[in-house]
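Heads up: the structure comes next, in structure tokens.
A single protein chain has been omitted; all remaining protein chains appear in their positions.
By written order: A, B and C. Residues from 1 in each chain.
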Amino acid sequence: MYAYLVRRISGAIVVLFGISIITFLLVYAVPADPARMIVGPKAPAAVVAAVRAQLGLNLPLPVQYIDYMGRLFHGNLGTSYIYSLPVTKMILQRIGPTAWLALWCWVAELVIGIPLGIYTARHARHKRDYIVSGIALVGISLPVFWLGLVLLYWFGFEIPIFPLGGSGGIQYVILPGLTYGITGAAYYTRLLKSSMLEVMGQDYVRTARAKGASERRVTWRHVVRNALLPVVTFGGIDIGYLLTGVVLIEATFNWNGLGMLAYTAIQNDDVPVIMGTVMLIAVGVVMFTLLVDIIYAAIDPRIRYD
Amino acid sequence: MSLSESDIKQYQPFTPVPVNSKKRPFRSLREFPMLYVGGFLVLLLIVVALFAPLLAPHNPDAVFQNGLNANGTPIAPNGEFPFGTDSNGRDILSRVIYGSRVSLTVGVVSTVINLFIGVVVGLLSGYFGKWVDTVLMRAVDTILAFPFLLFAMALVAVLGPSLWNVLFAIGILGWGTMARVVRGQVLSLKEFDYVQAERALGASHARIMFRIILPNAIGPVIVLATLNVGMNMLTEAGLSFLGIGIQPPQASWGNMIQQGMNTYAFAPWTLWFPGLALVVAVLGFNMMGDGLRDLLDPHNATR
Amino acid sequence: MTEALLKVQDLVKYFPIHRGVFQHTVGHVKAVDGISFTVNRGETLGVVGESGCGKSTMGRSVLRLIEPTRGRVEFEGKDVLALNKQGMRIMRREMQIVFQDPYASLNPRFTIGQTLLEPMKIHHLHNPRERLQHVYRLLDRVGLAAEYARRFPHEFSGGQRQRVGIARALAVDPKLVILDEPVAALDVSVQSQVLNLLEDLQNELNLTFVFIAHDLSVVRHISDRVLVLYLGRMAEIADSEELFTHPLHPYTKALLSAIPVPDPDAKRERIILQGDLPSPANPPSGCPFHTRCPVAVDKCRQEVPVWREVQSGHHVACHLV
Partner (left out) sequence: MEKVLEVRDLTIEFLIEERYHQAVQGVSFEIGEGETLGLVGESGCGKSVTSLALMRLLPVHTKVSGQVRFRGEDLLTVGEPKMRQIRGNEISMIFQEPMTSLNPVHRIGTQISESLILHRNLSASKARAQSIELLKLVGIPRAEQIVDEYPHQLSGGMRQRVMIAMAMACQPTVLIADEPTTALDVTIQAQILDLMRNLTAQNRMSTLLITHDLGVVAEMCDRVAVMYAGQIVEQGPVREIFRHPSHPYTIGLMNCIPKIAGERTRLVPIEGNVPSLQNMGTGCRFAPRCPQAMEVCKNEPQEYDVGTGHKSRCWLHAEAGVTSR
């Protein structure tokens, strides 16, 4: 298991480097001249040149990349062109709200998705299964932002129980959580259902029945336990998706988080902020994937003892 | 959101068994309702997109004198404007009809790009293994770790928001899952004895990859591609919703929803119709994909 | 009939075991560990052994479907392992293989006709217009009707598919066919049909067979000579009759005694081996069989037994013979 983990971690490091290179190259694809953006459109050309030199923009690309990585290791993501604030600081302020939102969205997915998955698998090929599976399919087809607005209309406006957007405590996360729960739970439902159906066809389930175990015992001890393994993998990847997709839900609910930060930065060509958020979220995705690998190794004996 | 691991999970490689369609041609209709309903919705979408000028009652971009109430608010659905008007006084039905063109184009063309890159990467990676596999799979890991939507946003911002740039950004970034699925298929197929037999006969790598392995791997790839179209339509709508995709006045369901965001309180129809159109279109592709999966599932074929 | 067609010398195939951070090699699965034998033109050499003995790897290494680690494979005097890509392509017409699993060995997307045309297309054999005629001839030769050419594999039973697999191997007119457990997946009634077919084909076409199997009675039935493998090494080789009546290696003896005989009154001395097969990744020192051998002595644990000829044509690797 040790070797397995080390292998996973080293793979993650390679991926992180790939991410840093692509993010870095993105800067050079942006047509805006950073020096010009900092000093303003009316500054003389000499000033722009001076700023360019100061920023090290004259140096060859590989050198700039090494500089950039060096700063990155010190937690320095640069300075926003627009707000002249350190990007690290801007991002740190937004991590909390985004993490809070993402957590609720994730919990909502699990709470809705997993029981429905078990339910549909247990009633496979019955009317009940078709109904729930149909709903799951519609759930997957729903755009989060539209569903969010629909829920806002009904439960924020027509029946004003919840606030009409904005970030904050529990009352603010219920609608976004529900929105994400409805659209995302379907993935868990479908995955768990197919995984359970597969496990139900395994020889060891027949062995359990041959031992005289009741259907309830067979389901919970033998089927669900094995069927949850792929769900664990997906759960981690899903947190990654959540982080990458958070911009849509934040824009819909006017939530002041990382997604909104990146969104405004993209509209303003504020390259250091774009790079910083993209980098941070990518790192988050890699970390969660890694975490899941570790959890997986801990719960699957076939990996644990290999 | 791009395609998920759950989709990968569901395409564990299998040997396709041709459905015995000769005997009972209409059996499928009852056994695969998903395929038929989904196929119908997709066909409907294609027809609407193709014949938009004939079907739309008005010019989608025209601002109507009588398109707004006296207080400047949109008009509710009525005989002249069946889906009502938007905050600019344009006919929502016509805009929804024309919006189908954007969704369908982006969904299908970006999927074709995904498919092309994904199949090539997956095939090479799975077939040659060793360092080719290591390098390509790290690339796939990297592309999958990126915040897809943010990155697409940044890319579109760089290239300038237009239909073709949106489609290109989605196409160039969304092939990771496809590559993984193809690779998984190839890995299992290449151990099959019929592939080994081909090697024993002295066939070239290209012949084995394209004539033997690819046709056998294609089933799950088609299913995934179908679902992918729906996903890419959602991504396009998301980008347009954020104002980074298709730019007004060109009608896209995403930017119509964005506009509806400001008016839904007093004119909810501005929100309902573009959203419903998007849901129905995506649902069509998802149902078709699910139906195809059932059709290609060997358990169903032999039942 | 003693002209050597295939000569294998000290064939070795180690599969590296990758572990750790950078997947470096920490050991090897010694699947085939120094196997030498000769197959004469027109004969059938049976190769037997239990799972993990390397018999299948050996067969595929000879054909270079798996690249052997080292050793020498000589076909009609030509060094097969030294051939370049083009040379190997030509060599593939001389040596063919039939696989075990009739369900996995035929491309489900090809009709039987397409499957049989494939070898001719790869090697540009026959005039394209004559190819179909040749397909029909091949089908007839393996006892299938010509109309089957238009059908797909899933319409056939295991035995019929195996006949198609044999026809595919014969499509390039090979001299040597490696049969890798060709009847293991078949029911006995069908197994006997295929065995008879193989015997007929060998006589008609003067084919040479290497017949790999785990079923000793099948091997005895079809082989002229039999090679017994254990954990990637050779244990014993002899003429079929000789081996089955006078086995010398304790492993061969145990193997023979372990076969259930369909005769309730058969009184036999049964040797039940203790323990499991050791892992080929970590084979025992000395004689690989010593961990389970009922007569092992100290020498067996330390020294690798020499491969020697005890009688004419009867070789064995055991200290105690």
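To be clear about the criterion, a contact is a pair of C-beta atoms (placed from the backbone, for glycine too) under 8 Å apart; a residue touches a chain by one contact, two chains touch by 3 or more.
It should be emphasised that the depicted structure is a prediction, and the values quoted were computed from it without experimental measurement.
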Answer key for C:F15, C:F152 or C:F244 versus the chain not shown reads C:F244
Could you tell me which of C:E3, C:E67, C:E204 or C:D263 touches the chain that is not displayed? C:D263
Residue among C:I17, C:L81 or C:L195 touching the omitted chain: C:L195
Tell me which of C:E50, C:E74, C:E94 or C:D239 is the one touching the absent chain. C:E50
Tell me which stretches of chain C touch the chain missing from the display. 50-51, 157, 159-160, 187-193, 195-196, 199, 214, 216-218, 220-222, 244-245, 254-266, 270, 272-274, 276-277, 292
Chain A residues that touch the omitted chain in the full complex: 202-204, 206-214, 221-222, 225-226, 229, 299-302, 305
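Rule of thumb we're sticking to: only the chains that are shown with their structure count from here on.
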Computing the C-alpha centre of each chain, which chain sits at the greatest distance from chain B? C
Cα-centroid distance, chain A relative to chain B, in whole angstrom: 21
Geometric centre distance via CA averages, chain C-chain A, whole Å: 52
Whole-angstrom distance, CA centroid of chain B to CA centroid of chain C, is 49
Multi-chain contacts in chain B, i.e. residues touching at least two other chains, fall at none
In the complex, chain A touches chain B at residues 11, 14-15, 18-19, 22, 26, 29-31, 137-138, 140-146, 149-150, 152-153, 157, 187-188, 190-191, 194-195, 230, 233-234, 237-238, 240-241, 243-245, 247-248, 251-252, 259, 262-263, 266-267, 269, 274, 277-278, 281-282, 285-286, 289
Residues of chain B touching chain A in the complex: 1-2, 4-6, 9-10, 138-139, 141-142, 144-151, 153-155, 157-158, 230, 234, 237-238, 241-244, 257, 260-261, 264-265, 268, 271, 275, 278-279, 282-283, 286-287, 290
Interface residues, chain C side, partner chain B - complex: 60, 63, 65, 88-90, 92-93, 96-97, 99-101, 104-109, 118-119, 122-123, 152, 154, 165, 168, 172
